[in-house]
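What you see is the complex with one protein chain gone and the rest in place.
And then subunit A:
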Amino acid sequence: MAGQRRNEIGRAVPLLAPAYLWLTVAIFLPLSAMIFFSFMTGLPNTGKPWSFTLQNYAAFFQEDIYWRLLLSSLRLAAEVTFWCLIIGFPAAYALAKLLKGRMREAIFLLIILPFWSNGLVRIFSWAMVLREGGLLDTTLNAILPFKISIDLMYSYPAIVIGLVHSYVPYMVLTCYLTLQAIDDSLIEAARSLGASRWQTLRRIIVPLALPGVIAGAALIFVPVVGSFMEPRILGGRTGTFYGTVIEDQFVAVFNWPLGAALSFILLAVVLVVLALASPVLRRATS
């Protein structure tokens, strides 16, 4: 038994080694360096003297701007996750249960398409759509009999629109996978027992699809809390979030130690949020 186990590990090592080597080099080492930086007063390569400090972490608690920004980032992430769910779940349901064959493949392609284009290109194309005199404004004014002015550019809704667009495929994919695994006969059984479509959805489909919903939510929530590209380009002056502040520390202010400290606080908060969500996940999948 023990020998067999050793044999299993022996066979797994060559297969796992490249991935772990890569993760070590690409994530673990830089992350370790960042932890190191976050406890320093300045960067060693600038030639200035430096020492270890907790001041970078203390800054987060001393100035309320940071946790205010973190709260608004959490709120943004929650809203984006919510809209991704509202938009993504029905699409995933249609793909998994209503469409078959070629039609399903075609629709699937359209949903995955955002993955294939450059993120920056996507955001700038949204800018063209959302600004005053842009695509949305012009189209609506051409159709509607009265004059309206739509300028969503540099606003909170613009950020949400851009982020939802980028992240909705994650929700569609994770929900699709769990929905597809639900046997059609379960749905038919519920209907035959007198459940309406709504009751079937609420009592059978959603509980069984919950692991996918939660996985999708986690995949969306985590990167959106730290997002900076969409808020900066689509949000303009309103687009100051926790992620953009961190970015500023690295590329504008060159206060890498503070940026690193803020990043780790974000990581800690995200881990806490996921830890709170995990019992729900476990209960849903048991």
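We take it that contacts are C-beta pairs under 8 Å (C-beta built on N, C-alpha and C of every residue); 3 or more make two chains touch, one makes a residue touch a chain; residues count from 1.
As a convention for this text, contacts and distances are computed from a predicted model.
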Could you tell me which of "Succinate--CoA ligase [ADP-forming] subunit alpha", "ABC transporter ATP-binding protein", "ATP synthase subunit b" or "Proline-rich protein" is the UniProt name of the chain missing from the displayed complex? "ABC transporter ATP-binding protein"
Selected from A:Val121, A:Leu193, A:Ala252 or A:Leu276 as touching the chain missing from the view: A:Leu193
Residue touching the undisplayed chain, where the options are A:Arg11, A:Arg75, A:Arg203 or A:Arg282: A:Arg203
Missing-chain contacts mapped onto subunit A: 183, 185-186, 188-196, 199, 203-204, 207-208
